[in-house]
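Only a single protein chain was left out; the remaining protein chains are all shown in position.
Moving on to chain A:
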Amino acid sequence: MSYQGKKNIPRITSDRLVIKGGKIVNDDQSFYADIYVEDGIIKQIGENLIVPGGVKTINASSYMVIPGGIDVNTNLHMPYMGMTPADDFYNGTKAALAGGTTMIMDHVLPEPGSSLLAAYDQWRELADTKACCDYSLHLDITRWHESLREEIEALIKDKGVNSFLVFMAYKDKYQCTDSQVYEMFSIMRELGAIALVHAENGDIIEEEQKRLLEFGITGPEGHVLSRPEEVETEAVYRAITIAKQANCPIYITKVMSKDAADVIAQARRKGMVIYGEPIAASLGTDGSHYWSKNWAKAAAFVMSPPLSPDSSTPDYLNSLLSCGDLQVTGSAHCTFTTAQKAVGKDNFTLIPEGGNGVEERMSIIWDKSVATGKMDENEFVAVTSTNAAKIFNFYPRKGRVAVGCDADLVIWNPKGTKIISAKSHISVVEYNIFEGMECRGAPVVVISQGKIVLEEGNLHVTEGTGRFIPRKTFSDYVYKRIKARNWMAEVRGVPRGIYDGPVHDVTSTTKAVPSTPSSRGSVCPGKAQMVPVRNLHQSGFTLSGTQMDDHIPRRTAQRIMAPPGGRSNINSLS
């Protein structure tokens, strides 16, 4: 499977290609036109194009030409107890291209407490030498402290990263408290980054894990029993609440259950700027396999949040994806071999988490959504590439077939079928969680950076050809509304006369220490805690018109019905 395929395909001397007779499908419309590609860029679109002679021509008639897929969530180098996934950047991106995905966004996962920049450099180096398709990087924040702010700013300014993942699970490891999440969200909003959230309640999970292990349940079914979908839903709800307070857009990675998806859909209905990402696994299969008698099979499904045992989940998530309540799809591709998974053979909490999906993602969505009539071909393009490019700010460079865009194209055969199997997949793991699934819809030709990488079932890829795609902050698609709301949601106080009635003497006795909820509120500028002495006349003369009897309650006419600055109005459009 090296650059020179087995068959003697004429070696492509230049980067010029003509795609003829295909139906171009973008997220907004479909039309028939030819495409001319040169130097990795789409140069011309139209009929009867004038192109140089001797250019390789691809006949795409009866096929669709769609923007290459963007897989927004992969973990091709996630370290776990000294192991790394079996599919590294080379194998993983090869699998991606084979499935019609021409760009991936991988998660950088630093050890808690280590430098984000160092981890970023490590990932860059690995990916630059191994990736076969364009890639970009998310940064996972595994331990929050104030000093990370500088690193985050540096990553945003100089390194082209605009998205950061926050963990609400993995207690004592990656998990953040609500206060920390709030702080991070505030910083993300200020810097214009996208806050990604791994939403599961780590506290509850830990307690449940203890309980199950005490019960003697050690197999993979313990994984799903300890992480019931309510725990995911709760965290999604909380993340949304925090984001609303911080007026920060959020993005929920790995939407695995119906309830969690519903919570996102409801929040959107209330005006939240929120995005949800179901993954190939949750769209294509369910969690009943955790109870398989075959340990290796059951373990292959272990991922977090887990697949829901409810077998109607995939259908439901595909429906929400079709109607726009969920917007993007990833794969969370993170594969460990059976031997690696077996580290947790006696304790499900030690099984390394992750499943495959980078290769199957496009076909599964076509099969489950488009072929069944839930979704049209344009929405298919939207959820597999365009929305991702918009959210993460590389639109229209990616995610669209238009003049000037990167020549990442897929010639898609909606009628082709393919049976997914570990025997034929590109990934190196022994097990495929979609084993035996027959998918309608498959890529015929895949073009990455203007070069044919898949043709007639043969891959022609080279390690290290993938480029890093830097991304800028304040993506319009996400931040336009936030900016407007920032301006609107300003809070104002009530100007009133100074209260000069009697004040109860606070006995400055023993219990002065654990004062009020937020004695932390000492940030309050200049206003130190009230001195426990009467000083009624500190402000004897004021010009504000206070009266001697202001403190006496009365039914005045100044009942102000309209609440203030509109904070709660802004976000509830209803």
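What we mean here is this: a residue touches a chain if its C-beta (ideal position, glycine included) is under 8 Å from a C-beta of that chain, and two chains touch if they have at least 3 such contacts; residues count from 1.
By our rule, contacts and distances are computed from a predicted model.
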Undisplayed chain, where the name is taken from the UniProt record, one of "Pescadillo homolog", "RNA polymerase Rpb4/RPC9 core domain-containing protein", "AP complex subunit sigma" or "Dihydropyrimidinase-related protein 1": "Dihydropyrimidinase-related protein 1"
Residue among A:Leu117, A:Ala342 or A:Ile482 that touches the chain left out of view: A:Ala342
Residue among A:Ser311, A:Thr417 or A:Thr462 that touches the chain left out of view: A:Ser311
From A:Lys244, A:His333 or A:Lys451, residue that would touch the chain that is not displayed: A:Lys244
Selected from A:Ala33, A:Val55 or A:Ala296 as touching the chain missing from the view: A:Ala296
Positions on chain A contacted by the hidden chain, ascending: 81-83, 111-112, 169-173, 177-179, 182-183, 201-210, 212-219, 221-222, 225, 228-231, 233-234, 237-238, 241-242, 244-245, 287-289, 291-298, 300, 309-311, 336-340, 342-347, 349-350, 422, 430-431, 435-436, 491-494, 496-499, 501-504, 506-507, 509, 511-512, 514-521, 523-525, 527, 529-530, 550-556, 558-564, 567-568
